[in-house]
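Below is one structure; the comments refer to it alone.
Note that this complex is displayed minus one protein chain, with the remaining chains in position.
Showing chain A:
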Amino acid sequence: MTPTTTAAPPRALNPARTTATATRVLRQLTHDPRTIALLILIPCVMLFLLRYVFDGSPRTFDSIGASLLGIFPLITMFLVTSIATLRERTSGTLERLLAMPLGKADLIAGYALAFGTLAIIQSALATGLAVWFLGLDVTGSPWLLLLVALLDALLGTALGLFVSAFAASEFQAVQFMPAVIFPQLLLCGLFTPRDTMHPVLEAISDALPMSYAVDGMNEVLHHTDMTATFVRDVLIVAGCALLVLTLGAATLRRRTA
């Protein structure tokens, strides 16, 4: 037998299998209403808190609030995806699916579609609350905020899928959050503008995708039109999400030891 030379499965996405996978992931979530409630409510509660923490300095709330609108979907989708795919790997369902005519791209696109939908709901509520009720002062269109938030969610999904391959248990998967997300959080410009950091750290932050997610949010905050910087930020975040999703696909093996 020559398993390694076996013809590769068709690479193209199968829309029916992708939507079936997305539906399945969302159905799993509907049996877990508490997770849905936490996913959707926590960003709103945090923004509400933040608004009154910076009661005396609305400018600070604008800047941090907008950044957080990009960071929340990234973190929550990272956590949800890493646990969900880890479960898929350890429960044997992944092995079963890969022994069936399911393309790896179908599986990954299905997850991205399901969590993307969830991220749209989460971000729409958080953005709506921030802009209309908490007085977040956005110069540009709130739709652009939503676009960046959605791309951030996809990046989070991609990172979660990727790291789940290196986690042997849910304990390890959760520990990947401080390892993968916290450094980006510190360096993304949320606490202090990136150009005031030590040059080495600034150079590192240039290589981290969350920096561009936060940059993009701040561009929308300060400019009425789509700036060139905004377009660059969006493309970089989208590119990173695609790259990591591809890396994640490589960690799904039909044959395992």
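As a convention for this text, a contact is a pair of C-beta atoms (placed from the backbone, for glycine too) under 8 Å apart; a residue touches a chain by one contact, two chains touch by 3 or more; residues count from 1.
One rule holds in what follows: contacts and distances are computed from a predicted model.
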item: Name under which UniProt lists the unshown chain, selected from "Cation acetate symporter", "Multidrug ABC transporter ATP-binding protein", "Formate hydrogenlyase" or "FeS assembly protein SufD"; value: "Multidrug ABC transporter ATP-binding protein"
item: Per the touch definition above, residue among A:Arg17, A:Arg51 or A:Lys104 touching the missing chain; value: A:Arg17
item: Contact with the hidden chain (one of A:Leu68, A:Leu98, A:Leu136 or A:Met210); value: A:Leu98
item: Touching residues (missing chain, whole complex) on chain A; value: 1-3, 6-10, 14, 16-17, 20-21, 23-24, 27-28, 31-32, 91-93, 95-102, 253-257
